[in-house]
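Sharing a structure below in structure tokens format, with a few things to ask.
One chain of protein is taken out of this complex; the other chains stay put.
Then we have chain A:
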């Protein structure tokens, strides 16, 4: 976790926007001696930051390492509550498992668990999720919304919109959302979202939103069985993407949407979701454990359920299924 002093120092550097800040100013803002400032700067350098020091001018941040520790995420972070409590580890079995434990132990809303690598990343029904080191974003966000549990599934659609907006803002790519929250680029999967709930029958304790994004993988990173179905943002955009910047943007979009949702309910989110939806109006197959339904996806209801019309004209409401879009 980040110390308050470290957070303040990162904030100063972010505000300076690459310009010099005098040692005296830093020492005043941080409330510590010039020697202590020097010590904090040394710590940052140890962690991979390039900081230039010039007599009479002060310190200037030249570059941040391509990592996703609390340092990089909080350097320029524009949110009020999401992402200010970062739990980072280089390698973890699954960020989702750690987030579950932290949430259970009372971690505050907005706590973010993030890692450079997951050795046992998991998706729906414990399907494994390929998450090699330093190439992607593997994170879990803890929320504590005051909503009844039956409304919580709507947050998965909200998460898909937040991630799509973040990707669009940072890379210029316009993602498609496949119901409920798969994010596709040119028909290939680049993002997986897995949301889990800690709740009593009548009260949500925590919602844990697990987000996995393929960011800078090259074709060689994908095992052959994934080559035709998976992609990364870098492959689609044709250039590498700064992961920390993308995390910041997603957190920022997420917070805005989440505040709207808490204040006005699902309807504003529904409109935005529909803007990215690729499923609507298409022939789809919905596969569930209890059977398969084929038909035209008509849209989503005011609660986010998928509405489907079969060939015979019957209407089905789909609460959970694997959706395949027919070509």
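As a working rule, a residue touches a chain if its C-beta (ideal position, glycine included) is under 8 Å from a C-beta of that chain, and two chains touch if they have at least 3 such contacts; residues count from 1.
Keep in mind that, in the parts below, contacts and distances are computed from a predicted model.
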*What is the missing chain called in its UniProt entry, if the choices are "Phosphoribosylformylglycinamidine synthase subunit PurQ", "Allophanate hydrolase subunit 2", "Biotin carboxyl carrier protein of acetyl-CoA carboxylase" or "Folate family ECF transporter S component"?*
"Biotin carboxyl carrier protein of acetyl-CoA carboxylase"
*Touching the left-out chain: which of A:74, A:95, A:140 or A:195?*
A:195
*Any idea which of A:70, A:180 or A:212 touches the chain not displayed?*
A:180
_Touch as defined at the start, partner being the missing chain; which of A:89, A:108 or A:314 qualifies?_
A:314
*List the chain A residues touching the unshown chain?*
124-127, 149-150, 152-157, 180-181, 193-202, 207, 288-291, 304-305, 314-317, 319-320
